[in-house]
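Step one of this worksheet: look at the structure below.
The other protein chains are all here in position, but one chain of the complex has been omitted.
First chain written, first letter: the chains are A and B, and each begins at residue 1.
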Amino acid sequence: MRKLKSVIRAQQFDKRTVERIFTTAARMESSPPSKLLDGKIMASLFYEPSTRTRLSFEAAMKRLGGEVISTENAKEFSSKAKGESLEDSIRVISGYADVIVLRYYKEGGAERAAAFSEGVPIINAGDGIGQHPTQALLDLFTIKKKFGRIEGLEIAMVGDLVNGRTVRSLSYFLAKHYPKNTIHFVSPEATRMRDDIKSYLDKYKVKWFETKDFREILSRLDVLYQTRVQKERFSKSEIFDQVERESKKLSIRKSTLQYMKPEAIIMHPLPRLGEISYAVDKDPRAHYFQQARNGLYVRMALLKMILDEY
Amino acid sequence: MRKLKSVIRAQQFDKRTVERIFTTAARMESSPPSKLLDGKIMASLFYEPSTRTRLSFEAAMKRLGGEVISTENAKEFSSKAKGESLEDSIRVISGYADVIVLRYYKEGGAERAAAFSEGVPIINAGDGIGQHPTQALLDLFTIKKKFGRIEGLEIAMVGDLVNGRTVRSLSYFLAKHYPKNTIHFVSPEATRMRDDIKSYLDKYKVKWFETKDFREILSRLDVLYQTRVQKERFSKSEIFDQVERESKKLSIRKSTLQYMKPEAIIMHPLPRLGEISYAVDKDPRAHYFQQARNGLYVRMALLKMILDEY
Partner (left out) sequence: MRKLKSVIRAQQFDKRTVERIFTTAARMESSPPSKLLDGKIMASLFYEPSTRTRLSFEAAMKRLGGEVISTENAKEFSSKAKGESLEDSIRVISGYADVIVLRYYKEGGAERAAAFSEGVPIINAGDGIGQHPTQALLDLFTIKKKFGRIEGLEIAMVGDLVNGRTVRSLSYFLAKHYPKNTIHFVSPEATRMRDDIKSYLDKYKVKWFETKDFREILSRLDVLYQTRVQKERFSKSEIFDQVERESKKLSIRKSTLQYMKPEAIIMHPLPRLGEISYAVDKDPRAHYFQQARNGLYVRMALLKMILDEY
């Protein structure tokens, strides 16, 4: 009866575990064990609001019969007046809960938490521009469900690649476990994928390309992973304005669809702004809402594997 | 095994359904089925805080054995940085929950939500100056419980009738299903009931009167439905000041009670400010706290009829 420990980083899993997460997630969808985590308590500890992610985790826990204690106001712990360190907060909360889902505003939060949680597993629900590993898992699960495999695919990541946690985590996963795909980074100049990821891909011999436009590659893509420009992470508004202008060319409209393969899928971590127009939603290739729902099954799988067994 | 669909508007129900809601609510009070909704999840999606309404719905769900995921911070979805449309948020949340209770800040929110919730029922918990149908149902249920009937009654609605969602929804219900009552609109000049409601009453041949003072009618009333002046909805403070002055005459004090029938009831959607003085609370005609509690039973009934059957 092995149990999964903390979920901190995309790179932590071996391939067998990743595959196990996917088969477990598939079972969570087809036959959810509704009393499995009866009596267990999950703490949602969010240092910044991320209502969608929080509700997804909490629904996952409750669908398995578990209970939740929850705050989106955890920054109060470390407010000027109270000034508590993350480490202290984690040690206290680990006295109340069986698993802690942590959203932190600075890179490295989940790892710091895991070092002080006295054996209570931590699930990283995003730490600043760091990682968001459950998002990457649900992204891969979505691809796996659709194509039955994660190899030989042409995958484009489009948009704000410098600030996008999701595309970073996804790239790590692909490199380490599914290197036999081709990745296209498509972005404005100022939001190009960082070098650390490119080196990581090189290390694992993943074929990758970089471009400012996707017109030439659209017809070859199996997966178009679109992202929004994260305005809140730009310090200079001129750069943001320029990025936004260049991003317009990368938005997906109904007219874009004609260049894509019929069996391709369009993914997006959501929320979207204008980068996928509403007219696209009815096309069978629009896969982003199903992708969000897959997040529920992946999170159920992780909670099962952490609190029960696998 | 019919199920109720979304609850969007007071006008949507036929009379048989309304009566069914009342008999179910009565049963919820006398013998609550505590495990009925075991395994079901309700999402409380509040785009503006309304703690009282939210807690009432959540208590209702939990008294039936169901589970809740919850946010009063849903505006974060549509914040400047994230900018997601209500429709997208609803599509995502409908992947997590079996029913969504929605509080929205603009009229029409619940209807837009229902169009995109992929079959997951929506309950309107208030949309701007639009409707608040569960409040109207609990108001009527309160009258029915007290008098055993909703006809032949003299009902006064008092106070801020232009901004008051509750009196608007209540008027719709009365017109459509219980037209054989007499309605008195009692308000300052600037907060008179809008014409749309008056036309609706006329269409259903409901007798209605309008006045700025209730002294003449007090002794005839069966129901005095008092409301507060919704300061937060006035854009000009001069008008608010004038309304507040005129409202003073419409407040209910201990001395007001002597003019009322012994079997009359005083209702109020709460919160109250000065419009009912505390000295009135001990009078058996003070019915507003029981009215609030009736909300629990009505919401339990709706959740049962939506998620179970009726």
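In this section, a residue touches a chain if its C-beta (ideal position, glycine included) is under 8 Å from a C-beta of that chain, and two chains touch if they have at least 3 such contacts.
Everything quoted here is computed from the prediction, not taken from an experiment.
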From B:R52, B:R149 or B:K261, the answer for touching the chain not displayed is B:R52
Of the candidates A:A26, A:I41, A:A190 or A:I239, the residue in contact with the absent chain is A:I41
Among the options B:E72, B:D98 or B:E154, the absent chain makes contact with B:E72
Across B:A26, B:I217, B:L257 or B:A292, the one contacting the chain not displayed is B:A292
Absent-chain interface residues of chain B come out as 34, 49, 51-52, 54-56, 58-59, 62-63, 72, 230-232, 270-273, 278, 289, 292-293, 296
It is residues of chain A that touch the chain not shown, namely 39, 41, 43, 67, 69, 71, 73-74, 76-77, 80-84, 87-89, 91-93, 95-97
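Basically, only the chains that are shown with their structure count from here on.
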Rounded to the nearest Å, the gap separating the Cα centres of chain A and chain B is 40
